[in-house]
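Have a look at this one before I ask anything.
For this depiction, one protein chain was excluded, whereas all remaining protein chains were kept in their positions.
After this line comes chain A, so read on.
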């Protein structure tokens, strides 16, 4: 499997065959919670794994170099050494870091220099939000420019938000083209994560279809939400997006990564 999602042609027939039944999804979400469980060593190992999947994020209007530095320190050492030792890892085990740090574009340079000083620059990716985060209600030209500038500043992952109006009005071609252009703007080395902002998509059918379009257009990750919408990641949404990813994998052969923005979902595996 290649490192990057190659994407595929927009397949409207596929989109049109999608049906989502919300009550059935809800029931599925309930069953999932009661049928699987991890305890003891398994619980510890799974929680550790969860830590390594976290995009440690600060997206405040008041972010400065100092709190970004603290964020980077936490990302590099999310657990205290005694806990890490007790769990059987080395004190400075490189395996236990968060998946990335995530910030606004203008703070990317701070994070990059900070991680460099800690010698973690090639271990922890710096992710920048872009494309008119969080609403996406800006001109395409500036949205794309944001991506390029963030990449220039040293970001190795870009979290783009989609233009939700295109989903609500079912302009799938336009959505596909925009995401493709965003992917292009990211360049060959930068991972692109596409934030769907599910709380603003109107229906789970739209969530499923937007997930598929984002993957067809080449997103390496799809992500539930920005954290700024009224409703973010819920388990039913998670079920729908996982099914879209599985469906895409079965047809295209690439397993897109999935990011859930929620503490509640994390707590499920505890």
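Here, contacts are C-beta pairs under 8 Å (C-beta built on N, C-alpha and C of every residue); 3 or more make two chains touch, one makes a residue touch a chain; residues count from 1.
By our rule, contacts and distances are computed from a predicted model.
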{"item": "Complex member absent from the view - protein name from UniProt, among \"Ribosomal RNA-processing protein 41\", \"Translation initiation factor eIF2B subunit delta\", \"Geranylgeranyl transferase type-2 subunit beta\" or \"Aldehyde dehydrogenase family 16 member A1\"", "value": "\"Aldehyde dehydrogenase family 16 member A1\""}
{"item": "Which residue of A:44, A:59 or A:73 touches the chain not shown here", "value": "A:44"}
{"item": "Residue among A:69, A:87, A:121 or A:140 that touches the chain left out of view", "value": "A:87"}
{"item": "Absent-chain contact - pick from A:4, A:28 or A:228", "value": "A:28"}
{"item": "Residues in chain A touching the chain absent from view", "value": "17, 19-28, 31, 34-42, 44-46, 48-49, 86-89, 95, 198-199, 203-204, 230-231, 234, 236-237, 243, 246-247, 250"}
